[in-house]
Structures are given as structure tokens and as C-alpha cells.
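All protein chains of the complex are present and in place, except for one that has been dropped.
== subunit A ==
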Amino acid sequence: PAHFQEEIANGGTHFDHTPVRNECKTMLDALNKVTACYRHLVIALGSTSDSQNLREELKRTRKKAQELAVANRTKLTSLLKDKSISKEDRAEYERLWVLFSSSMELLEVDMKRSLEIGQDFPLKVPTRHLIQTGMTGSTTTVAARAMSVQNMKYEADSNIDTADLRDLQSEISQVTQMMEEMEMKVQVAPWAVEAKQEAGAELKSNMSVGNSSVGVISICEEEPKEEEGGGGNRDAGFASICAVLVFLVIITVAVVLGYLVINMS
């Protein structure tokens, strides 16, 4: 009886949405990751780190992004069309929908730009020089991260830079069409969605990540001392002092334990 009333109170939803929500989140995270990596790859286009490999990486990342996009879209559309979902769940799905559509917007713009830049910078034409941006390394690791593989294998043929462009054009039109359909079919008000993260949320759970890039901070701040380079260096100093102290404490503990062990035996 109590259980029955609870059911009625829930408006008829008789299953917990948490696993579904988590699944959606995972898929969105994957799409997000691929979008970020795709953007990094497109930024390298046309520069001296451009190469055959980069073009192939772009192509494969793009395809992966599209697969993920379609999967996400199907899932979320079916969920949002379902009228029997509770209010909180629906609000959550709308939030996920906003995440999804923002990702797709970024992806679409990046695809269009990669088409433009790809057309402007063909690789095989000797009179057409790549821009000397100072970036010379390869982007293999970024692509590997996007594809979630350890190492990338390259098997494309040599005219990928021109051949791929046609595919790219058709994919762009597909994506545009998909987005228009999305707008038509799903009635979600983006501004009504409330974000869960507050300002500065990116700082949390990233402190460890930030510390490891200490070296990069001091290099890139090629500026006079009154700039933020000073602040960064100061923080770096504190971090290293703390690390040293912790190390010393551990060493002391180890020495003490060792002494005890020796004494005991």
C-alpha cells in the first residue's frame, strides 16, 4: 500500500532513471571529449604541423564524432519525447540536451572551418606554403585520445587532402540537417535550463592537473615581472616546498620503521 501510493506520487514512473541518466552522461562525455580533440586538430590545420596524418586524423575523429552524435541524439530525443517522465528527470534531460546541442554547434562550426582551411591549404601543391606557426610536432596523441586508442594507425592514401573534402561537405550538410531536425522536433527552452556548476567550478578536481603544468606557466609568461607570471611562480614555489616537506616526513617515517624492524629482528 505505501509502495503503491509512492508509485502514484511519482506520476506513474515505475523505474529509476539513474542508470539511464548515467548512460546519457557517459555518452555526452565521450562526445565532449571528441569535440575538444577535434578542435585541437582543426587549429593545427594549415600550420607547419599539418600533414597527411593530420588530415586522416581529422577524418577519423569526425566520423567518430558523428557516430556519437547520432547515438546521443536518438537516446535523448526518445527520452524527451516520453511524456511520462517526472519533472526532475525531465529537467535533467533538458540540461543534457543543452549540453548536447552546444557540443553539436561547436562541432558544426569546426567542421565548416576545417573545410575552408582544408581547401585553402592543399598539401601537395609546392607553391602553397604552410604557415610557419612554430608548431612542428604531430597531433597523434590528441587523435589517439579522441579515438580512445593507444596508437593511431595510418592507412590513408596520398590524396586524402582533396578527396576527403567531398566527404566533408556531405557530412557537414548531414550535420546541419540533423541540427535543424533537432530544433524542430524537440521543444526545449535552452535558457530555462539551470546549470549545476557555479562560477569557478572548473578549478575543482583540477588542482592536481594544474600543478603538473607548472613548467608551462613560467615558460609562456614571457612578460615583464609585474604580470601574473610572478603569481604563478609564487604558487609553484609553495607547491614545491610542500612536496619537499611531505617527502621528508615520509623518509623519516620510513627510517624509523626500518630502525624498529632491525631492532626487532
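Some observations on this one:
Just so we're on the same page, contacts are C-beta pairs under 8 Å (C-beta built on N, C-alpha and C of every residue); 3 or more make two chains touch, one makes a residue touch a chain; residues count from 1.
Simple rule for what comes next: contacts and distances are computed from a predicted model.
Hidden chain, UniProt protein name from the list "Regulator of G-protein signaling 9", "Multicopper oxidase", "Transmembrane channel-like protein" or "Golgin subfamily A member 7": "Regulator of G-protein signaling 9".
The omitted chain makes contact with just one of the residues A:Ser78, A:Thr136, A:Gln150 or A:Ser170: A:Thr136. Touch with the hidden chain on the side of subunit A covers residues 29, 32-33, 35-37, 39-40, 42-49, 95, 98-99, 101-103, 105-106, 109, 113, 117, 120-121, 128-137, 139, 141-142, 144-146, 183-184, 187-203, 206-207, 209-210, 213, 215-220, 222-224, 228, 231-232, 235.
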